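Removed from the display is one protein chain of the complex; every other protein chain stays in position.
This part shows chain A:
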Amino acid sequence: MGTVLTAIIVLLLLAAAFGVLLGYASVRFKVEGNPIVDQIDAILPQTQCGQCGYPGCRPYAEAISNGDAINKCPPGGQSTIEALADLLDVEAVPLDSEHGEEKPKSVAFIREDECIGCTKCIQACPVDAILGAAKQMHTVITTECTGCDLCVEPCPVDCIDMIPIETTPNTWKWPEPPAPMDLIATDRGRGLATSEAH
């Protein structure tokens, strides 16, 4: 009887001690906000284009953390989907074409002769990449432009073009080497399959 009582008391004390420890830890190491949202947001391309149906990348990141699909980001394309799948440990699915196709990266260009200085594009630009004032010609700061297309729609004179970014020697990428040849006849098709998968 005495041993049983001792055991119960010891266990109770232990439970109380750990409870206090856990309670303290939950206060001391409290994490503000949702860290997974930050991680998702870091993967998203930050074009703030809204093609996913959310007003910007962060709202979409929040939606993903709440269980939305990861394939609604055309500017990020397949690589973003893969990175998200990796992060969230879910299946990488192909891009949902409902939200748009993956297009080559581009920047907005204002045909300055035609610009009437209405400032509509300036208001639409999510990253303040358009320079200008009312009744003054506007121009795009190409280094700041994310190519989100949001300025094209509001332009009343259609003087904004989306120009694909040209590859320069500095931005050129080495191509992936061709897959090695098949060693034996039964391997035929396997290399192809792997290269396609990539």
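Here is the rule we go by: contacts are C-beta pairs under 8 Å (C-beta built on N, C-alpha and C of every residue); 3 or more make two chains touch, one makes a residue touch a chain; residues count from 1.
What we mean here is this: contacts and distances are computed from a predicted model.
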| item | value |
| --- | --- |
| Hidden subunit of the complex - UniProt protein name among "Ion-translocating oxidoreductase complex subunit C", "Helicase XPB/Ssl2 N-terminal domain-containing protein", "Electron transfer flavoprotein subunit beta" or "GTP-binding protein" | "Ion-translocating oxidoreductase complex subunit C" |
| Positions on chain A where the hidden chain makes contact | 41-42, 44-48, 56-57, 79, 126-129, 144, 146, 167-178, 180-181, 183, 198 |
